[in-house]
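Excerpt of the complex: some chains, original placement.
Letters are used for the chains, namely A, B, C and D, taken in the order the chains are written, and counting of residues starts over at 1 for each.
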């Protein structure tokens, strides 16, 4: 499930800007990593407290601060105080039920996205049916300042590792460009993650389609329904991304130079493609449901034909046998010598005639 | 039901501005409460009549007047006269079948919203099926003047209690801000109430889904249909909120300072999320209906298979027994010594063969 | 039915402006009534011919001319000539298959609306099924001039009586305002009439829903379908009203002062609400159809279960009885003393066992 | 069918402006008629070749050239050369698979429309099922020049005859107005033709509805499907007309004076109404399909009930008869004197009891 409202509804009634963490992930502590780089220089210092970050403010380098795990509310609060972030923004960072959005402030930009990953358990865990898969919806917040970029993730994972590798590589273009390009690179990493998800979705739909042609059972229906529901959630996470990237493209904030626009246009294309895919998966699942329903009807048809063939053949014969089982005193046929063999002729020809009739009706 | 038109249709033909209360709640008298505050001061005077409010007009403080229960039309009429409110606005306050809307006048603003709460009876009352729940649609009108805010509620409840608590707390930000921020806080309280409703909705949908997988009956269909209908009503109440908050954001009325925009943007996000949830619940219910219909077909399939298996096995056997129940004089088999045991071989092998056949067809 | 095209298609090929009455109502003659009023004065003269109206042109009062029955084409033609109305407008007044619309001319405004009323016959007539109701779609044209308002109705009824009463009341606000306010009052009367219709619709849907839970038959389907079709027509009549009132609000024609805008905004809200209701009725009817279809399947399921239970129990028993009805000479069981009572044990235990089995499958 | 692509796809690969006739009508030769008129003068000369038209270029009258039959490509080519028409326009005139559109050029305007007529054969031809009807989609191109109007039709018919009659009538308004009014009159003739089609559609839908209530068979389904498909095509032909007339209304080309706008607004209303009708027919057909599907289920239900009643009554009775048909030596009942009559009591009471039971279940 994308979200249960249990958390949010309990928050109803609090004043705005109340910093309370609302989320589904249970990361105990917050991990802070820093990548500080300029064209010629790279530093990855060990950072324990928020105060350790302040010294980078005076440096002319670009500082990317990665925070993983949001349970420790104080860290976010301290960053807010030191870097002068609006309390509502801090609240949104911690309350992980935000819609993807892009907000411009005088000194900084705030971007929220959903990182979609296929949950590992659904692969590892044996008890889960193979055609069910869980999607993790992780909220990733990005704060873009003049020469600082903060990313707030709910989970500790290696999503940004390839990007950090590219920064470490001194000849990479990323080293020579500003925070806007870094922001692009971060968003691009998150958006491209969706393609992995769509790959998995693709496989599942193909698997169901095969199952449908092979031997559909009520399990197949549950699988279709499960995917449909997951798709509703995925759609809710991916469809506002379109609007988000479009807003970035429209924006003329000083922090975003025009040179990066072409890169964001590229992300925009990816987002469009993802949304189109999600829409066509929706159509495909609707199609699969149609096949499923028809296949049930087809099966019942077949069952009915068998019953009808059996009943239609033997019920008349049983009647004939019943006639000559009667005990009347005056039944002349009973005494005829050839009566019994003659009856056998009927017993053979009637079924044969009916079978030919059913054959002609294509029931056999 | 969201509304029955019986009330409104009877009003058809009256001149505009006729002050008649049209509503579903039976609160006898109107309760007037007042919270008057400034950064350093807080007063919660007991107020009996509308005239008691007039003295606050000269005070430089912000005065929030809470009216609960609309049956007493005179109260609204007096407020209209003293504070110079257009008769059509007064009519809209009393006629509780308004669409959520935002209207700007020269000296004041008028906002109508629907407060959605899960009816308590549906929890307490034993006779109501547990998976049915009634939603109360209470109309809440907000009048924003220069340093007055009026809220007109149909019911007496504790919806605004947490907000009043925040005002009582002297260090709260709300004390130092104007009527626009108070308006925001009121709307936020009402909108966030919807999350509680969505929580309940969520639980009911999950319960129905479990029921469907377990043992669906015609009751399940009624539950799905009931939720669907409730959702149509919820949608009608929540979807105009989007437009409403967007209109507030676009507005450049003097009573709304730009500083509060960021808070309304937050409410806007909530409203968007609520609407998206309602839409996805709709999709989910459609999916549940599909499962229900398929499960009925599946059940019938199963019934048909049992019938077919029984009939196909015993009908031919009965025919065979019928043959040797005939009374012909010349039936040589009847005299054979091993005829009867031989027949038993058939009586055993035919059903076994048919059972193997049905097994292969996966009917058993 | 909203319209049959038989009339219009026959008109195809005529030059524009040909004044031919096309309509479904058979009012023989045209009734002309006049209400002439100013703040201090009220006159309701008897008017026989169009020429009688001309004297009011020089008076400074507001003259409302009500024409009921359109068969007498000359009346409309004369009004057109005397008040200088474009022939195409006159044609639209007489051809009662117009879409609701608002057209601005230099000296006058032309508004067409559909007045929806529940046909009386459908209540009075016994032969009509009680859950069928016919809707009358009457075209009402409004011509707004400087100090003249013409309304052209197809039928003679008392739709405008309450409004005339309000004008007669000397203290009424309507007496002191201009033709624009009168126009508003007329449109408001027509639009509010829809609420009465929606009330009836509401009752019918509730009745069908009860019928569905009670005992649906093929009649229920016809009722649903009838309402659905009626709703398609209602929608076609009400949905352009939205656009119409919006156009009036946008208009800056000299005949409409800004002061009346607030009243039209009120009408606009009503129109929005009517359209939303029509849409949600549509959804509800779709839901009812789903229930109907499922209930048929449920019923068939039940029938099949009865058949299966009967057949599965008695077919095997009949076979057993058949075995011992055979006439073989060598059937040792026939001679055993306890054979017959033993068989009765089977005759009792087999059905009991099967009944328990079916009970467990929840078929009984 | 609206179009088969066989023609167009073969044209793929040709240079633009290649003049090849692509169409479904087999008119051998092209008929050229001319109506040349001014307020005081009317001429209808016999015209054989395109060159004959050139002399009207110097006359101050309005010349309407009607071309019927497009197989003779040279005629179109010559007109193009003499009146300086862009090759692409000529290509569109000849390739009769254009979408309805309106194109403005410096010296002329180009309008393409679909003329929809019910094919005569479908009425005359006995072999065609009466509820099937074919629609002819004829492309009509209109070229509007300064004082020339060309209409290119695929077929020779009398569509424009009433219009020509109006021109012949010297007192007609059309004589005194320009090419823009003539263009309006031509488009109006074509658009109004659709009402005739809708009339036929109306009748067919009513016929199907009656059939459905009476005795639906698989033929009914085919009829519904046929109408549905025809409606898809009609929609494709009529829905771009809306856009087309709107484009004409927006246009400020010198050839169209503002005075004609009111007439085009009238056409626009007609087009809107046609499109709304097509949409509601679509909804109605969907409703009819629902009834059809339900009626099949209802029928099956009835069949099943008959079977169940018969089987449930006689199968137990047959079993009882079977018991006393057994040949055991020790069956005391066989010797009782009143055994047989007693059994008859059962034979009568059991069916009666079951019939009452089924009656109560409303199966009979």
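In this section, a contact is a pair of C-beta atoms (placed from the backbone, for glycine too) under 8 Å apart; a residue touches a chain by one contact, two chains touch by 3 or more.
Computed from a predicted model, the values in this text were never measured in an experiment.
Enquirer: Taking the 4 displayed chains as part of a homomeric complex, how many copies does that complex include in this file?
Expert: 5
Everything that follows uses one rule, which is that only the chains that are shown with their structure count from here on.
Enquirer: Tell me which chains count as touching both chain A and chain D.
Expert: Where chain A and chain D might share a partner, there is none at all.
Enquirer: Shared numbers divided by all numbers used: is that above or below half for chain A and chain B, i.e. same or different?
Expert: Different-residue interface.
Enquirer: Using the average of all C-alpha atoms in each chain as its centre, how far is it in Å between chain B and chain D?
Expert: Once rounded, the distance between the two centres reads 43 Å.
Enquirer: Quick one: report the Å distance separating chain C from chain D, using the average Cα coordinate of each chain.
Expert: Between these chains, centre-to-centre, one finds 27 Å.
Enquirer: Mark out which residues of chain D touch at least two other chains, giving numbers and ranges.
Expert: Residues 325 of chain D each touch two or more of the other chains.
Enquirer: If each chain is a dot and touching chains are joined, what shape do you get: line, ring, star, complete or other?
Expert: Contact pattern: an open line, chains touching in sequence.
Enquirer: Spell out all pairs of chains that touch, sorted by label.
Expert: The complete list of chain pairs in contact reads A-B, B-C, C-D.
Enquirer: Name, in rising order, each residue of chain B that touches chain A in their complex.
Expert: 162-163, 166, 172-174, 185, 188-189, 192-193, 195-196, 198-199, 202, 213, 262-263, 265-266, 269, 272-273, 276-277, 280, 283-284, 287, 290-291, 293-295, 297-298, 300-301, 304-305, 307-308, 311-312, 315-316, 318-319, 322-323, 325-331, 362-363
Enquirer: Going by the contact rule set out above, which residues of chain C touch chain D in the complex?
Expert: On the chain C side, the touching residues are 4-6, 8-9, 11-17, 86, 88, 92, 97-99, 101, 103, 215, 218, 221-222, 225, 228-229, 232-233, 236, 289, 292-293, 296-297, 299-300, 303-304, 306-307, 310-311, 314-315, 317-318, 321-322, 324-327, 331, 333-337, 339-340, 343, 347.
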